[in-house]
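What you see is the complex with one protein chain gone and the rest in place.
Chain IDs A and B follow the sequence of writing; residue 1 opens each chain.
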Amino acid sequence: MRNALVVDLDRCSGCFSCEVACKMENGIALGSYYNKVLTVGPFGEFPKLSQYFLPVACQQCENAPCVHVCPTGASYRDPDTNVVLVDKAKCIGCKYCMMACPYGVRSWNQEEKVVEKCTLCGHLTSNGELPACVHNCPGGARFYGDLDDPSSDVSKALAAAEPDAVHTLTDVGNAPATSYILSKRYAEWQDSSTLQGAGRYLQKKGE
Amino acid sequence: MEIQWSLVLFTVLTGGAGWALGCVAVDEFTQKTKNDTNFIAAIVAIVLAAVGGIASVTHLSHPENMLAALSHPTSGIFTEALLVGLTAVFALVYVILLKRNAAASARKLFAVLAAVFGIVLAFASGASYMMDAQTAWNTPLLPLAYGGTTMPLGVAVYLAVALAKHEEGMGQYFMLLLVGGAVAAITGLFYGVATGVASQEPLLMWGLVVAVGGVVPAVCGWLGRKMPPSALALAGVAAGASFAGCVALRCAMWATSAVVNNFFGML
Partner (left out) sequence: MEQAMMSRRGFTKLTALAGAGAALGAAIGSGNLVESAEAKTSTQGTIKVKTLCRACVARCAAIATVENGRVVKLEGNSEDGTTHGGLCAKGLAGIQALYNPNRNKYPMRRVGERGGNQWERISWEEAIDEIAQKLWESKQQYGPESIFMSTGGGGNPQFWSVNRFAAAIQSPNTFEPGCAQCYLPRMVSYKLMYGGDFMTGNCSMADSNCFEMYNPDVNIDAVVVWAAQPAADTPPGGGRVMADRRAAGCKTVVVDPRFTADAARADVWLPIRSGTDVAMQLCWTKYIIEKEGYDKDFCLKWTNLPYLVDPDNGIPVRAIDLGLVSAEENEAQIQATAADTLTGHTTAPNNDNPALGYFGIPYFVIWDKKTNGPVAVPYPKSEQELNDFFDNQVDAELFNDAGYTINGKGGYKTAFQLTKERADEWDLQKTTDITWCDAADIEAAIDIYCQAQTAGIIGGVATDQNPQSGQTSAGYALLALLKGDVEKPGALLQRFPKPTMADELGGMYGLVSAEMEAKRLGFSEHRGIGQWAMSVIPYVFEAIETGQPYKPRIWLERSGNKLQNLAETERCYNAIQELDLIVHMYMYPTSFTIEGADYVLPIIEWLESNQPIQILNKVFQRQEATHLFETRNEAMIWSDLTKRMMELGDEDCRRAIEDTDGCVSKMGGIPMPLTDQEERDAHVAGLGMTWDEFCEKAPYEFVSWEDWHTYYYYLQQDPCGYLTGFGTASGKCEPYSEGYITLGLSASPWAMHPEVFVDNPVENPNAANSLVKYGYDPLPYYEEPEESPLTDTEYPLVMSNGRLPMYHHGTLRNVPYLREIYPVPEVWVYPDDAAKYGVEDGQWAWVRSRRGEIRGKVRVTKGVRPGEVYMERFWLPEFLDQEGKRDQSWRAVTVNRLSNSHGRLSDVNGTYTLRSYQVSIAPADGAPEGIWMEPEDFQPWMPEYSDPTEVIQTCVTLS
């Protein structure tokens, strides 16, 4: 079982709903995130420009470095759902996992002084509901389910996509399970490690 | 990334302790010291390691959960905890054996054990930072520099203890200090140039790591090889300079961290 998200960037309009849905659902502090929406571009030669939005959260790596480096097992893989989670009760706050995450998508909870991150809304999915970001996505651009189940929403979304339109963030051996769909006719996917810029606006290298 | 001072102190002090224990082990074989030097030096090493260990705990927000830290052997922290623990234990046993005038072979065994584990720790504490996510840290040259820069520190500490105890004939250790300074400079240089850190932080790398942390101890080593009256002062200067160089290397590492993506801006 591999529970993960698929995000269809052909449809994503960068509206920030998933970011806010997540914050409302999980009571996340100001300045902290489980899911953040970034803009890539526009790049290209005016007026033939390209742009896509990039919502990022924990990528549910199959080879999760955060689990590997955690000294106490607070960062662990749930034996039933196979989802990478944080057991806050065990976290000693060494932040090793934050350094080990290739995408910097783990957050520090100032109040509880532990690391936290996207839980794929386990409290909702265990009730048969969808994660908040998936349910509320205005663009119908987010899918959740078991990649190993061909009838799941994620499997169907991937099957419907052109093979050269399916991407992941840069894999440095961590094997991110989250896929992004971006068709060539809309924009050329940028290897995430090459993206320039801080904050919400990222840019293609060399622009 | 912000400089994590408690981790800087941890790796510098434990590294220095490791190399000091190395000198103790060497001396068990070369028998250059006549007074209590090895005893004091071993205790100083234990204290340094302990202070370093406490420093690392201040980095944690929930140290009360720390006992679980030994539950996850894949973690670099597990390795470090193990090495610090074992080094301290072996050094303590050695000290006890010394006090009880135990057989030389026993003392040598534990001195060597403490030294080996301590010196491995000096390098291993840098190896924890080698992660695929950290593109600037993910090179063996980093732990090499971690271990290399602490060599002159450990030797200088040993020399300072020895000279405070009025030992004579410590010339070989001054030569060891010279070698240590060279090793510090070279390992620091390899890391700095290969990763580009040297051009991003020239003052820290060229100034403090190479010059102050490497060349100065090396020069002190050369000047002290014939045991001049200033020998103790030379050891002191070398220790201080090496400490500065060790800290500088680690600061440079933190300042130039580069993740594959820092999407939330938290690193």
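Everything below uses one rule, namely that contacts are C-beta pairs under 8 Å (C-beta built on N, C-alpha and C of every residue); 3 or more make two chains touch, one makes a residue touch a chain.
Remember, it's a predicted structure, so these values are computed and weren't measured experimentally.
All shown chains touched by the missing chain in the whole complex, by label: A.
Interface note: of A:A21, A:V154, A:A177 or A:L195, the residue touching the hidden chain in the full complex is A:A21. Note that of A:V115, A:C137, A:L169 or A:L195, the residue touching the chain absent from this view is A:C137. Interface residues of chain A facing the missing partner chain: 10-11, 13-17, 19-21, 23-28, 30-32, 41-44, 46-47, 49-53, 119, 121-123, 132, 135-141, 186-187, 199-201.
Convention: only the chains that are shown with their structure count from here on.
A separation of 40 Å divides the Cα centre of chain A from that of chain B. Listed in rising order, the residues of chain A touching chain B in the complex are 32-33, 36, 38, 56, 65, 68-74, 89-94, 96, 98-108, 113-114, 169-170, 172-174, 192-193, 195, 198-199. Contact residues on chain B toward chain A in their complex (touch as defined above): 1, 59-63, 65-66, 68-72, 74-78, 81, 128-129, 131-135, 257, 259-267.
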